[in-house]
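Pasting in a structure now, in structure tokens, and then I'll have a few things to ask.
All protein chains but one are shown in place.
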Amino acid sequence: MLIRSVVLSVFALFSVLGCSNQKIDSKPTITVWHWMTDRDSAFQALAKKYESLTGIRVNFELYAPSDAYSQKIRAAAQGTNLPDIFGILGEKRDFASFIKAGHILDITSYMEADNSAWKNKLFPKALAVNEFAPGNSYGINPGIFGVPIDIMTIQMVYNKKLFGQLGLNPNRPPKTFQEFLDIGNKIKAAGMQGLVSGWGEVWMIDCLANNYAFNIMGKDKVLATIRGEVPYTDPDWIRVFSIFKQMQESGVLAKGIVTMINKSAEQLFANEKAVFAFNGSWCVNVYKGMNPNLEYGAMLPPAASDKYPISIWGGAGSSFMVNARSKNKGEAVKFLAWLTDQDQQAYLAKETNNLPANKNSLSKIPEILAQFARGMDYATHPNIWGVSEFSLVIEAFDRGIQSIIIGERTPEQVAGEVQSIKERELAKKRAR
Amino acid sequence: MKIKEALENYTFVLPAAAIFSVFYVIPFIWVFQLGLFEWDGISFTRTFVGLQNFKEIFFQDKSWWQAMWNASYITLIALTFQNILAFMLAWACDREIKMKNFYRVIFFIPPVLSEVVVGMAWRFIINDIDGANIINRTLTGMGMPNLVHNWLSDPNTALTTVALVHCWKGFGWGFLIFLAGLQTIPRELYEAARVDGASAWQSFRKITLPLMVPVMVLVAILTVLGTMQVFVLIVSLVGGEFAGHTSVPVLRILASMRGSSRFGYACAQGITFGMVLIAISFIQYRFSKKARQ
Partner (left out) sequence: MKAAIYYKTKKFAVNTIIHLFLISVAITCLYPLLWMIVSSLKTQDMIFKDISLIPHQFRLENYIRAWQEGGFGRNFLNSILYTSSVVFGIVIISSMAAYAFSRLRFPGSKWLFIMFMAAMMIPIPGSFVALYVLLNKLHLRNTPIGYILCMINVGLSTSIFLLKTFFDKMPKELEDAARIDGCSKLGIWWHVALPLAKPVLAVVIVFNALTVWNEYILALIIFDNRQFMPLQVALQTFQGEFVTNYPLLMAGLTITALPIIIVYLLMQKYIVKGVTQGAVVG
């Protein structure tokens, strides 16, 4: 009996050793979980190329839609089963929680190696989304925790043909908010539809409102508001809310915009049923599929004040993070460095019509995409502000603007409601 | 002997109870516990807050109760309009009528279709600018152009429109269960009644209705459960909560879970929601017992 068990355990030991020997021989496989349906085939092609170059297999696995993907990431994080490379969909706060739980590798040292060779290739604003600055309010040690693989900006687009029909110069989009409103009157008179956007899914309202907040009161005052030093009842904020009322009254907003889904908005604009759209740079690919002959141009939202420049949301479109618990983290980082190199970025941009995160890959993109890319100079994003607003306040803010557009509430009422929720949340935070 | 019999009877419920206790009770306890914590859904640590989450739901969270009210409104429409429609259709198809096989198949199409198609097709029917706009055109054609408006983006009609589309999507289930129920009524009863000189209406009232009460209760409870938890259709029709006008409890729970990363609060909302549903179903059950006596 004893002899048999000894023999068995020796056998077991051998098989374990045999196994581990084999593992050392073969190269690791890197697993990537992603959610980008439109980039899957391009990723697969790049993975093949990487394998032929290095012998390392990269396994891109697609889990869509993004909602389900983000749930999968959270569940896998609870079971510490995250893959070597993954993305986090969510706000900076969630990003910070993942870092605190030890899921994400700090890649600053890789980025800054060789005189920051890797870091300098990428758009600083795209990196900023993945960066935690010294003294950030999330309590994270400063560093870079993600690799941007593309960038995006959210701007307005206008239909050149419909501009001609309205008697406007198709190459001169409105620069000031007043011009924009005047066009609204013309649109109304001509029985056309003005601006379309996915304002049923509220975050795009938040985006435009923030653009105007930066334009009217400047970045510092917006951030001061988030910190709780300036109330939402401030006249500048009421002006931001009134922007939406003015747009609605002028007729520049399409009918039913408050319950519009972005995919419907895209159909409308692509089929030349709307003069303006407010959309992200991904729309170039969408419009191309629906109507290849669409003539349109990108423009910044028309400025409502000349005190401060208008800002738009932009930065990293999608980013990848490396699992800090992964056995292959070194290889995973190397792969991401390769993925953000000039050639691969140019390939991705060409195949998927997304803007590359690598500054040097911008040269050969179509004109309309280049217009979106130029918007990067005006880009900002809540994820780089270093402070974040309470989600309940954001919700009240966006809902309030919806009510303003349908004429249910006045800008002053909404400002009051938002401020009272802000104060409640601040009090709760202080009590903790 | 008695113990042996009880044990024998237990074997019938054993498989169900086993699966239930592993895959329902364990997650449920986890969720119930979380309702007492503050947790972002990611970190490995959570803060105990006692009944704080529930306090907030009951005393501060106005939008939660608005969502509850909206869901109840949709449910009320489903209970009346949807179920009466389903019952009438089932009753018509239970009779000897031509093409009843055809109808039986057709009426079950809406439940089979994915919410994506239903949302897109109905937006197409209802909407002003990007669709066939059938409803508004019909209204104009019938000489009522003053009724024409944006059904989905008018706060006065958005919820009702959503509710009606939901009823359309769901009536097939009620139809099916009612039909199954009507079919269990022995034909001899109707024949005997006819021999006794009862009119169609009388036999409907004296035979069909009383025998169908348990099935009606069943359909009513299933309707309440199905409708109170509606949300995919709302998202695909109006994009979300539309300034609160179309918000429903499940959307609120998802907003707490994903939007705000307040996992513990979302769990507390889920439990509150469940308790309300149990209360409603209990009342329905009691009512039906009285109705039967």
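Residue numbering begins at 1 within each chain, and the chains themselves are lettered A and B in the order written.
Quick note on the criterion: a contact is a pair of C-beta atoms (placed from the backbone, for glycine too) under 8 Å apart; a residue touches a chain by one contact, two chains touch by 3 or more.
Because the structure is predicted, anything quoted here is derived from the model rather than measured.
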Open item on the list: According to the contact rule at the top, which chains on display are touched by the left-out chain?
Closed with: A, B
Open item on the list: I'm checking contacts with the chain that's been left out. Which of A:Trp199, A:Tyr212, A:Trp282 or A:Phe372 qualifies?
Closed with: A:Trp282
Task: Residues in subunit A touching the chain absent from view - done: 35-38, 40, 61-66, 68-69, 71-72, 74-76, 78-79, 81, 83, 263, 267, 270-271, 282-283, 285-286, 289-292
TODO: State which residues belonging to subunit B touch the missing partner chain.
DONE: 6, 8-10, 12-13, 15-17, 19-20, 22-24, 26-28, 30-31, 34, 41, 85, 88-89, 92-93, 97-99, 102-114, 116-118, 121-122, 124-125, 130-132, 168, 173, 176-177, 179-181, 183-187, 214-215, 217-218, 221-222, 225, 229, 250, 253-254, 257, 263, 266-267, 269-271, 273-275, 277-278, 281
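Note that only the chains that are shown with their structure count from here on.
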Task: Complex interface listing, subunit A residues touching subunit B - done: 67, 70, 74, 77, 90-91, 93-94, 97-98, 100-101, 193, 198-202, 254-262, 264, 267-268, 271, 273-274, 391-392, 395, 399-400, 402-403, 406, 408, 424
Task: Residues of subunit B that touch subunit A when the two form their complex - done: 40-44, 60, 63, 123, 127-130, 150, 152-155, 158, 236-244, 246, 255, 258-262
